[in-house]
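Just below is one structure, and these are the notes that go with it.
Yeah, one chain of the complex is gone here, protein chain that is, but the others are all in their spots.
Letters A and B name the chains as they come in the text, with residue numbers starting at 1 for each one.
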Amino acid sequence: MTQSNRIPGGQIDRSRSLSFTFDGVTYQGHPGDTLASALLANGQRLMGRSFKYHRPRGPISAGSEEPNALVELRGGARREPNTRATVVELFDGLSAESQNRWPSLKFDAMAVNDRLSNFFTAGFYYKTFMWPKAFWEKLYEPIIRRAAGLGSLSREEDPDQYDKGFLHCDLLIIGAGPAGLMAALTAGRAGARVILADEDFRMGGRLNAETHEVGGLTGADWAAQAVAELRSMANVRMMPRTTIIGAMDHGIYAAVERVSDHLPVPLPGKPRQILWRIYSHRAILAGGATERPIAFENNDRPGILLAGSLRAYANRWGVAVGRRVAVFTNNDDGLRTASDLKAKGMEVRVIDARKGEEVVDTAGRLGLSSVTIRSGGRTETFACEALAVSGGWNPNVNIASHHRGRPVWNDTIAAFVPGQGDIPGLEAAGAAAGRFSTRAALETGAAAAEGALADLGRSAPARDLPTAEDGPYAITPKWYVGGGKGRAWIDQQNDVTLKDVKLAHQENYTSVEHLKRYTTLGMATDQGKTGNVLGLAVMASLTGKSIPQTGTTVYRPPYTPVAMGTLAGRSRGQEFKPKRLTPSHKWASEQGAVFVEVGQWLRTQWLPRAGETQWRESVDREVLATRKSVGICDVTTLGKIDIQGTDAGAFLDKVYANTFSTLAVGKCRYGLMLREDGIVYDDGTTARLGQNEYVMTTTTANAVLVFRNLEYARQCLYPDMDVQLISTTEAWAQFSVAGPNARKLLQKLVDQDISDAELPYMGCREITVCGGLRARIFRISFSGELAYEIAVPTRYGDALIRELVEQGREFDAVVYGTEALGVMRVEKGHVAGNELNGQSTALNMGLGKMVSKKKDSIGMVLSQREGMNDPNGYRLVGVKPVDPAQKLTAGSHFLEKGAAPVIANDLGWLTSVVHSPHLGCSIALGYLKKGDERRGQRLRSANLLAGAEVEVEIVSPHFFDPEGERLRG
Amino acid sequence: MIINHPILGPRDSQEFVYLGDAALIDRPDGLAEGALDTFHDYLYLRDNPAGLHRELWYHEQGDRSWLVVTRNTLTHEITQVELARDVARARGRSK
């Protein structure tokens, strides 16, 4: 294919050609092209289909506001749906497909909707598809859903990397057109730390698209010179291809830098895009303005463009969309398009709305072929391939309105401008502030930078503005051409027409929010950048209200759509959350352990031995071996907090429901921690190592929360207590050694005597192991066995597990995982996570007596509320199947025999279920109404999800060694 | 948001954990008469103002300070940041 519509000039590199495909056809373009400019250069005006009516569409713009020219860019797992061809930087080998059409872009069967448009008016679906009732889900909705959407995702994992970063600056300048460049020069020369960000790959903004001179150079050359000077400044960071997507609080702006989108694939080690959080002291919005169309019949054909965009294609990209051009404008800027195109040798005809001239219709099925105009009561049709439309320019107020401040109507330019001070520290300049001449842009850019410098306490350099045009911008609002019977588009992508707005008005959906939601105006991928103001102006004219009275909808981030991958950064796949590994992890990996996620930790779940094929075999073996001889378990994940100070004991009395100030030095005690609302939230053992020194253990799940709450109590509630806290969870590797031979095994390692006399049950000592290594030992038991927990500095954890295993060989010691741990704690009737569910009281757990009423501890008062002390409430029970062959399921509910399975008969539920190798059956803990009174009763354990029921016997939760003889042994 | 930590200077609010109204510092005496009622009001009822709000933030990814931040709930503007311990002492809390 030849570039039949390429004309001389522009900022493209004609010395090189780039080859690309669209819908399988190969074309040529040049570096500096966008996909849209290259396609237009090749005479391809048709690039997409609209959402609802599948109307043939070409680009109406040359920027990120594009509603029509959306394509699926790239292929395979890198396919990117809904990509605006107008901002895609051309690269060699680029491939793109049109979307939302079948079977082809030129012939789209769904275009039948266009013929039925009279039925598919705004909101038609709210009024129908209701009968018969079942048909909505069975018939109507599936059809609608199949037709929905624009492009499609690949269904494969995105192969690219994304990054996140943080930047700090004195002044962030958003947009590198004349205002932004002048602001950056002013602030940069003053030595301020400046970030200049622009969504385009070529900085300069409209200077690249205009023919007038700046400082005696072409606009583009002046911009290039300014960019070069700025690049030479160490205090200025230039960020092309970077879109500021949102203004957050306190001077923080979110930005997306497209690092690799202009390449076929990212370079090795490079991300596709980076999400930046920019912390700025001051910011200048110099994001320019967006042109808006005028609504007239069939104003959506390929070849009909916004006037400034048509001019940009000619001036910046050397592209003539057509050789015969009509220009329909209500302002002076449209005339500039006419004169620029004439200068390039095109045949141009101006229809100036201010002179009473109007475009009343157009023709051309897949692209514009003629327009019909009306002037002085006469209509006339003439042939042309391009129609430039200008209804005026809207300053890009979006970012300035991200804090929900509303923009202010300016009658002179018939557009909204940013409200003053809507975002603290942000000022608008240039076209974004409604100052449209180049001179005014340079001036306001410099002035905004000078203001920012003054705020920052810096002096500004003497103002040195280049000469530039300062032409007038005279506009007479013209929103739509009335009187016709056809459709005139306002929101092109979503196919919202003048008629839809009129119908919304007729049905009293007149608030701008109702208008938007009822017609879907402004809800397409361009978020109404071209259509919104037009739509609300039409509504204003219908209601008789002024435009500012009618108001705008809310501008919300992001400014342009952002890839989800960019927002996620590296937090995906295995890197979704950090992994915390236990000190025995390396050893356990060598043994082929199975690991389980416990919060961010990976813990050993069980350790299969050769020949074991079922997890139960491994777990049963670990339990039985522990109970028979000795087992070792890594319990490092439990939270550990060192608590020191003369008030440490008094402090613990506040945060625990039971008393710790009376605990003897060298002893441990089980403690129960309540929230202030009286519900149990954590438990654990706390040891008193010295008069003023305690070591607290928490559950794995709540380690962080408990520490936070202790700091809260220390700083906010008891600020004068002499108590210091430090989390030592990661400082100590801790292992439980449990079983009848636990002491014998440990005595081989411990340098001191740990006989029952020296270290009785619930005793603790600071000791040394293996000939002098500092360690701690606690004689506590979760398994119900004679058991100890031994702690060494974390770096010795790997050595200790290996030594314990080695020394344990003579006892046939096993290492057990979390499953065996769970089995033994259920056998022993200890509560854990499933019972500590944040909804249960100490009374529910059978631990009501632990809550001391003699002292003021957190949660003590509110635990006494009547609803939490219901004598008919839940109590912890043990559960056994009457038939030992039957399995219990956690989460099953208790029902009386013969009771119907309805909520009125619900008696509670099974919290934790394990297989007890000792009892040879499934056993469970559960919360049962009046559970204490039901020992010995037979009930049903119903798992209605599986349609299964088991007859169970209610027993004591202490299935194993209820007298506790073993652990005291 | 940025919280200007009295010791560490400006920090992103993402380093902090939010708790709620700083009135939670005024914990009643659990052993006093009528504690059930005072604790109900203390724990459950909130002014929840639209405007200035004194609130507790915890610098969990930092120095573990609890702070009292005065912030406008309509604009998010922060006008004062204090160490919660100082506020607690000033409000008569001790041991």
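As a working rule, contacts are C-beta pairs under 8 Å (C-beta built on N, C-alpha and C of every residue); 3 or more make two chains touch, one makes a residue touch a chain.
In the analysis below, contacts and distances are computed from a predicted model.
Novice: Can you pick, from "RNA polymerase sigma factor", "ABC transporter permease", "N-methylglutamate dehydrogenase subunit A" or "Cytochrome bc1 complex cytochrome b subunit", the UniProt protein name of the chain not displayed?
Specialist: "N-methylglutamate dehydrogenase subunit A"
Novice: Which listed residue, A:Ser15, A:Ser232 or A:Asn508, touches the chain dropped from view?
Specialist: A:Asn508
Novice: Which listed residue, A:Arg324, A:Arg675, A:Lys930 or A:His958, touches the chain dropped from view?
Specialist: Going through A:Arg324, A:Arg675, A:Lys930 or A:His958 one by one, A:Arg675 is the residue touching the chain not shown.
Novice: Write down which of A:Gln3, A:Ser37, A:Asn68 or A:Asn82 is the residue touching the left-out chain.
Specialist: Counting the whole complex, the residue in contact with the absent chain is A:Asn82.
Novice: Which listed residue, A:Pro31, A:Gly419 or A:Pro557, touches the chain dropped from view?
Specialist: Final answer for the missing-chain contact: A:Pro557.
Novice: Going by the touch rule given at the top, which residues of chain B touch the chain that is not shown?
Specialist: Given the touch definition above, chain B has residues 1, 13-14, 18-21, 36-37, 40-41, 43-50, 53, 55, 71, 73-76 touching the missing chain.
Novice: Can you list where chain A touches the absent chain?
Specialist: Counting over the whole complex, chain A touches the hidden chain at residues 51, 77-82, 118-119, 121, 124-131, 133, 136-137, 141, 144-146, 148-158, 160, 162, 164, 246, 248-249, 252, 254, 275, 277, 402-404, 499, 503, 506-509, 511, 513-514, 517-518, 520, 524-525, 527, 554, 556-558, 561-565, 567-569, 571-577, 579, 596-597, 675-679, 681, 833-834, 837-839, 862, 865-869, 889-893, 901-903, 905-906, 909, 911-913, 942-946.
Here is the rule we go by: only the chains that are shown with their structure count from here on.
Novice: Between chain A and chain B, tell me the centre distance in angstrom, where each centre is the average of that chain's C-alpha atoms.
Specialist: Using C-alpha averages as centres, the distance is 28 Å.
Novice: Under the touch definition given earlier, write down the residues of chain B that touch chain A in their complex.
Specialist: Checking each residue of chain B against chain A gives 1-2, 12, 17, 19, 24-25, 27, 29-31, 35-36, 39-40, 43, 56, 58, 60, 64-66, 75-78, 83-85, 88-89, 93-95.
Novice: Where on chain A is chain B touching in the complex?
Specialist: The touching residues are 248-252, 277, 279, 403, 424, 647, 650, 676-677, 704, 708, 711-712, 715-721, 855-857, 860-862, 864-865.
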